[in-house]
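Everything below concerns the one structure shown next.
For this depiction, one protein chain was excluded, whereas all remaining protein chains were kept in their positions.
Think of it as A, B, C and D in the order they're written, each chain with its own count starting at 1.
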Amino acid sequence: MPSDYLWLIPLVPFAGFLINGTMGRRFPRVLVSAVALLCTAIPAILVAWLWIRMRAPGAPEVLQIVSQPWIQITGLTINFAFTVDHLTLIMLGVVTGVGFLIHVYSVGYMAHEEGYWRFFAYLNLFMFFMLVLVLAESFLLLFVGWEGVGLASYLLIGFYFQKDSAANAGKKAFIFNRVGDFGFLLAMFLLVREFGSLDFSHVFNAITVNPDWRGGVLTAIALLLVLGAAGKSAQIPLYVWLPDAMEGPTPVSALIHAATMVTAGIYMVVRCHTLFDRSPYALGVVAIIGAATAIFAASIGMVQHDIKRVLAYSTISQLGYMFLACGVGAYTAGIFHLLTHAFFKALLFLGAGSVIHALSGEQDMRKMGGLRKRIPITFWTMTMGVVAIAGIPPWAGFFSKDEILYQAFVSGGLGKFLWFVGLVTAGMTSFYMFRLWFKTFWGPEHFDEHDDLHDHGAAVHAHSGGHAVMVADHDDEAAHHSHGVHESPAIMTIPLAILALLSIIGGWVGVPAALGGHNEIEHFLEPVFSTGVTTEAATTAVGHGLELGLAAVSVLVALLGLYVAYVFYYKKPRTAAALAARAPALYRLVENKFYIDEIYSAVIITPVLMFSRLILGGLIDGGIVNGSGAAAGAAASGLGALVRKVQSGNIRSYAGWLALGAAAVLVVMVFGRAIW
Amino acid sequence: MQLVLFIIFGGLAVAGAFNLLLQRHPINSALSLVVVMMSLAVLYWSLGAEFLAAAQVIVYSGAIMVFFVFVIMLLNAGEEERTKGSRAAYLVGFPGAAAIFCLLSFVFLKESHALGSSSVGGYLNHITSNISEISALLFTKLLLPFEVTSVLILVAILGAVVLARKEQ
Amino acid sequence: MSTNIVALLPEIILTLTGVLIMLAEPCLKPASSRKPLGWIAVAGTVGSLVAAWYQVSLGVTIHAFSNTIQVDAFSVLFHYVIGAILLVTLLGSLDYFEGYASHAGEYFALLCFGCVGMMLMASSVELLMVFIGLEISSISSYILCGFRKGQATGTESSIKYFLLGSFATAFFLYGIALAFGATGSTNLYAIAHGLEITTTPALAFTALALILIGLGFKVSAAPFHVWTPDVYQGAPAPVVGLMSTAPKAATFAVLLRITFTGFPTYQHRWTILMWILAALSMTVGNLGALGQRDVKRMLAYSSIAHAGYLLVAFTAFPFDGIAAACFYTATYAAMNVGAFAVITQVAGYDERARTIDDFTGLGQKRPILAALLGFFLLSLIGIPFTGGFFGKFYVFSAAIHGGHVWLAVIGLLNSGVACFYYLRLLAAIYTRPGAEAARLDRLRPVSVPAAIGLAMALIATVFLGILPDGAVRFAEYASHSTLIEQARQECAAHPEDCHIQLQFDVH
Amino acid sequence: MNIDHTILTVITFVPLAGAVLLALLPDRGRIMQWGALAVTLVTFALTLHLPFHYDYSAASGSFQFEQNVSWIASPAIRYHLGVDGLSMWLVVLTGFLAPLGVLVSWNVIADRKRLFYTLFLLQQVAMLGIFVSLDLFLYYAFWELSLVPMTLLIATFGRTVNRRRAAIKYFLYTFIPSAILLVGMLWVYSKTGTFQLPDLAQLASTHSISSDSAALWLASLAFLVAFAVKVPIFPLHGWLADAISEAPTAAVMVLAGKLGLYSILRFSFSIFPEQSRHIAPLMIALGAIGIVYGALIALVQKDLKQLAAYGTLGHVSVVILGIFTFTIAGMDGGIYATLNEGIGGGALFMLLGILYERYGTYDMRDYGGLAAKLPWMVTFFVITTLSVIGLPMLNGFVGEFLVLTGSMQSAITHHTRWTVFATTGVILTASYMLWMIQRVFYGESNFNTADVAAPDIDAREHFALWPMVALMLAMGVASPIWMRAIDTAGTALADGATATEPAAKARTSITPEVVSNSTSNFTMPATEARK
Partner (left out) sequence: MVPTSAYLILAAVLFSIGVAAFLIKRNLITIFMSIELMLNAVNLTFVAFAHMWHQVSGQIFVFFVMVVAAAEAAVGLAIIIAIFRTRETLNVDSVDLMKS
């Protein structure tokens, strides 16, 4: 049958992983990268072809293939089954497309790293699991991908495993994801209990055929799924792992922690929209979590100095947007923003990577500035990204963000409030992005010049062990470069360019009717959200005027953010510090990320460890469990000593015992019945 | 008649026994044991066991006790010194002994009516047939024990030889 | 051949052997080895075993000497056990005295005579006969205990055993006297019959109580066990091997006959007593062994415990109980005599190895001896596929079938406690030897006869563990043979209510 | 001729023959290793006969490869062997682990090799015997026999000075309950007159073992406690940590789990069905607690083996939780998880052993940054870890998932709470395993072990480890191969198909008020909402 090749989409990267993972160590770098790129290019091509096939008129809306059963017991069967609908198509596109670009970029970025083969093997492994995730036809298979990407991210974050911080970050990421999985698993158990199956089609059909089945256990399932999503997509309260994940190489941050993996949560929620539609309560929770995360993360992002962390918090906040969208039932908007965000955030990260590469490892924005002439391509491409995320038309970010805000506004209940939060967040976003932009590319140069760069770089790398080779390489680079700060090679800049382009035009697929477009993506996804018509109705009812008004407002807010950033970090660079000095406590609070990590460790981790060590390990295990056995032994030997005390060795005493025993026996025999 | 004999010699036996208990010198104990045996012989006779009475006098007080006295002399055992042995002997033993006695006598008294009482002399009033019956029984019905006793005595002799002979 | 001779054949052969040895002894030069005498004893033992086999091959119950002894499968079984024990002991101690000026001749003779007494006990149904047999076996073991007159411990164990033994014998006799008083006879069947019509039941209880006290002492059942550790510790190893098994077997035979044949009327009473004695013996024995360093002493306590296991069988229904007791006696004899045979080899006449530490490293120095000892210890613990396991299993299943679940619980918990000290010895054997293991180097190589003896014990233990079917059948046959005889006697007493089936499928 | 009727005997006693052979061979050079390896490989090959000739279509609860001959006339004991879906794979697993055990002991056991390998093979005999015997007496014989070689292995080849203490502790801990178990067995026999498991199961199903319910209760407890100690179940695990941290790797690989769990499934469940169901809530609670408890204590261990020991406690508790739900998913998952425990735990202990072989310490604080030096080692370690923490596509996940699914399905309301509690184990397990990985392999290299010249995994160890890894992947991806047989057994043991019947089928008939009250507490199971 024709869609068998669906299998190839995930399996090819897996093959790549196997090849590089087992033999890569002995391969030359060229070969490694060739394998890796090939194994990501092929799926991309396949997806493109698939796309074409499914856009073709009369093409089935859903492709499904079922293969061997994976788990099969009486009463429950779980198959290896893939399904492709339009939602999947979009995800596939993002994953393979952006994924491929980032692979290309990595070839340049990682060129001098040791463990090159390892890196690409892991990347391919990630691609495999990510594709399984989006293609899965059952909750459990989705969970496979879900865990798999978690694993890949664990391995990649801990890529510089000699660095304790890196290893820690990897562990942290995995464990926080596990907390999410805890929810996901429980949701699946409940699903099995309620539906006896984990296939999407089966479950969702079962729900749709019971129109009056709302809330109840569905809410439970939905909330548990939300917990899972929060873990994967770094939402409150489980977002803390994402900033630390920046310990990984920058392409990893771009691919996994910006474009693809972290959006898995949103994808999952959207995939289960049938379920969520039946549980307004859960949806409300989603929306609130989203909004809260968005503004919270943005506020932290405003004061970070590490360029990658700024981007990380911005990612969290953007993911919050998407959650918000899902929460108000605007799944399309969520996916739309997911799409555009994939483009510009990937772009931003890669750009940041390029900057770091240029400064040979420097990540602190306070040590940057004035780079726009040194690395023009990076500058221009990154500018595109900044503008896009800031939400200035006609860049991609504007359309998707605006859609979300609009949908939030028109959704009843908390809608207005959510909209306001989103709006504020938009302002903050544009502020901290431009702050980054100004601090990095404008103003005086704070980075050290070429001559003493090495020691500095060495200093940087000494603490980040993995780069050792890179430093060495920079010496001879320095030989034929005029100065240490240099533009990245083409293999890195080309992906940047492409992504820049995408983050300009990417949004045009979703131009709302109000702006004279006709929201293709909406129609494209319609078969998936056949239930999403409600929001559609709202649009027409309210009319375009409102939509335009809101758009204008958000644009203004964005520009305001731009202006403030301009004033603070270009016009009068002191004002920021002055402002910070005005409210030092607040500033410190925000700069230290509201001490969330500390709170977690103080409230949860330390008590748990103490409890285990003292109560469980010491009292129960050492005391009761082992103590009881020892006590029994002591009692036995004590009695034994008693018995041996009788054995005084003196004949007369023995005779005494005999006499006593005799008397006892006589008593028993004579009065036996009576005393028995 | 019976009663008188019983009271006199029973009392004598008990007295002898107590004397054995109280005397500190083995010889005195031995002699008091002889007294007990003699008085028991009388009681045997009064119960119509004339043969046993004789045997008691000859074998027991004659042979065995002489043997005892002989060994006492041989090892010239003197006054037994009051070493303090184990307290268990007293703390445990005497209650035990007392209990044994009480239980036994309790049982005997309980059953005394069923046991009836006995008149002087045997149920056969001429001694010869008593002995003849004993011998008859001994060589017919209880032949085997009688024969086997020889083995017992053989063992005893062996033992005496093995144990008492000085290692060279 | 007259029935009397047939009935007494094994005993006669042994007696003659003993006498022959005593006659031969003076003919040998004082300095020369006494081994030949030992060989004579071995030959005699084999002969008596053959005779026992001949007896059982007749397949009928023989009453001889006007009902003083009764030779049935039951007594033959015990004859086998006692004879086998004697054989292993003799083989093990053939060259035990080599190089020591000692009365080896008398030793062999005494062993033979002692076993004559035990065999008589096993087959007699007349308390007088039992008493004589008991005295023969006891006196000979008194002497054997003190055989190494050099050591103070030897004579001490001898005197302890002697005084306390006679003390207990007095109780036993008293019991017989009262039994005689209650029933007017000392023949078990007569007693059984008399008890049904006796007018003085209390006397009968007391009689049985006193008899059980006396015999309880002989089998070292708590609370009459006090003598055991001291006596065993002081006595020579082979003698302990013998007297911890053979006299006990004989005494248990007597106990079985007295309780089940003589006093079945009062079973409801003595079951209680047996229950208590069993529980007490098991517990006391195992607990006492816990802290022991001296191996023989430890095994003494363990023998107390095993007496307890055996007493458990008395609480079961007659048929199961007797069968189980017979089987367990056999297995216990096999493994215990085996263990002591090994210890004899290791310790030797001069008691090189006394404490557990002295056995450290045996596994290195003498792997085979160590393996054998280990095996016997495992059997004593009751590890499956050894006789000890099936024996325990059989006994306790009988008890549980008799409804005494809690006794079984106590017993098996005890066997758990018991592991501890057996394992300590086992672990010592298999830990790497230190400097103290030097004395093990002076070990003589195991002589051929000793090896044969060990092999016999080993084979018996393994066989009883893995293929116990035949043994079980024989035990059941024995049990049946005595019970059926009892039934016959009752029929003779009052023929009206006589309903018993007189055949039992031997195979 | 058809070997099917004797194959089990052959499988069981080939190692015995091997043991005897080794005992006779001279202990020179590598004779012992090669001999043991050959024997175990042959045994493994023989065990493979079972899955290939197993009749998967046979009715559930029926035994195959049976051999049933009279052994002892009275008490009626028969030499009765046979396997079903429950025991077959356990037999194969036992056969599979043995050669690996030999391989990992290859150099570690330097002297007294003969003793070691003889005991090792005897241990295998006992375990195989336990899995194949269908006669209670025979089973018990093997059960007790299995104690001896293990105890001697610990006492003789233990790691530290208190090896003897640990050995005796292990022995007593398991022997005393077994003694009580014997009483229970004998009681059952005295009531029924048979030791044959099928007959007993038959009688039990018709409630005709005994009418005395109190006695039945005691007997069932006697069985359960004995098994629970062997497993071990939560409060009864006193021996585990000591025994594991002392015992040599090859012994540890087979120390915990299988035997006890199998015995519960086979004997407690079929002889005391009602009692087992009545006590299920307690056992489920203990299982759930055990999961979290083991994980939490493992979290704070400094000693790698202690950590693994408490981890083991957690994993066997998962099985307990599963099987006592009496749902099909729980049963199948539990049995599957038993196999996984053997493989995952075995692999983990092998790796620890290999590590110890290199560095001579189990103390985490002496390790660090080994990943750079031992790439293969870290690879195996990570894979094993992932299997242990239940990453999908590896074996651990399938069992764990089914178990928890089952416990969520099981018909008693408050199980939902325990399920949630137990599921937290997912987090904690990951925590301590990753913590260990990081402490040992990542970060700066530790000065205690930095200068030790340690080679990476060598060929022999590759031979030992690859089968494990391959099996982890295979059992994670292609579980039906194993599940086919297991499912028949699981279905026979579980409470029929009711528990797995999905609620949605009945949803159409839901009345509004029921919906409203099921809204009020959503943990209420479908089974109730249905009426």
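Here, a contact is a pair of C-beta atoms (placed from the backbone, for glycine too) under 8 Å apart; a residue touches a chain by one contact, two chains touch by 3 or more.
Quick caveat, the model's predicted, so the values are computed rather than measured.
All shown chains touched by the missing chain in the whole complex, by label: A, B, C.
Shown as candidates are C:40, C:178, C:191 or C:277; the residue that touches the absent chain is C:178.
Residue C:163 is the one among C:163, C:272, C:371 or C:487 that touches the chain not shown. Although one chain is not drawn, its touching partners on chain B can still be listed: residues 2-3, 6, 10, 13-14, 17-18, 20-21, 26, 29-30, 33, 36-37, 40, 43-44, 47-49, 51-52, 55-56, 59-60, 63-64, 67-68, 71-72, 74-75, 77, 80-86, 89-90, 93-94, 96-98, 100-101, 104-105, 108-109, 111-112, 115-119, 122-123, 130, 133-134, 137-138, 141-142, 145, 149, 152-153, 155-157, 159-160, 162-164, 166.
By the touch rule set out above, chain C reaches the unshown chain at residues 128, 131-132, 135, 139, 142-143, 146, 149, 151-153, 155-160, 162-163, 166-167, 170, 173-174, 176-178, 180-181, 184-186, 229-230, 233-234, 297. Think of the hidden chain as still there; on chain A it touches residues 644-645, 647-652, 655-656, 659.
Definition applied: only the chains that are shown with their structure count from here on.
Chain A and chain C have Cα centroids lying 79 Å from one another. Put simply, the C-alpha centre of chain B and that of chain D have 71 angstrom between them. Among the residues of chain A, those touching two or more other chains are numbered 646, 655, 657-658, 660-662, 666, 670. Multi-chain contact residues of chain D (touching two or more other chains) are listed as 172.
Against chain A, in their complex, chain B makes its touches with residues 85-97, 99-100, 103-104, 106-107.
Every residue of chain A that touches chain D in the complex is listed here, in rising order: 25, 68-76, 140, 143-144, 147-148, 151, 154, 158, 161-164, 167-168, 171, 174-175, 178-179, 181-182, 185-186, 188-190, 192-197, 206-207, 209-210, 212-220, 608-609, 611-613, 616-617, 620-621, 624-626, 628-629, 633.
Residues 636-637, 639-644, 646-647, 649, 651, 654-655, 657-658, 660-662, 664-666, 668-670, 672-673, 676 of chain A are the ones that touch chain C when the two sit in their complex.
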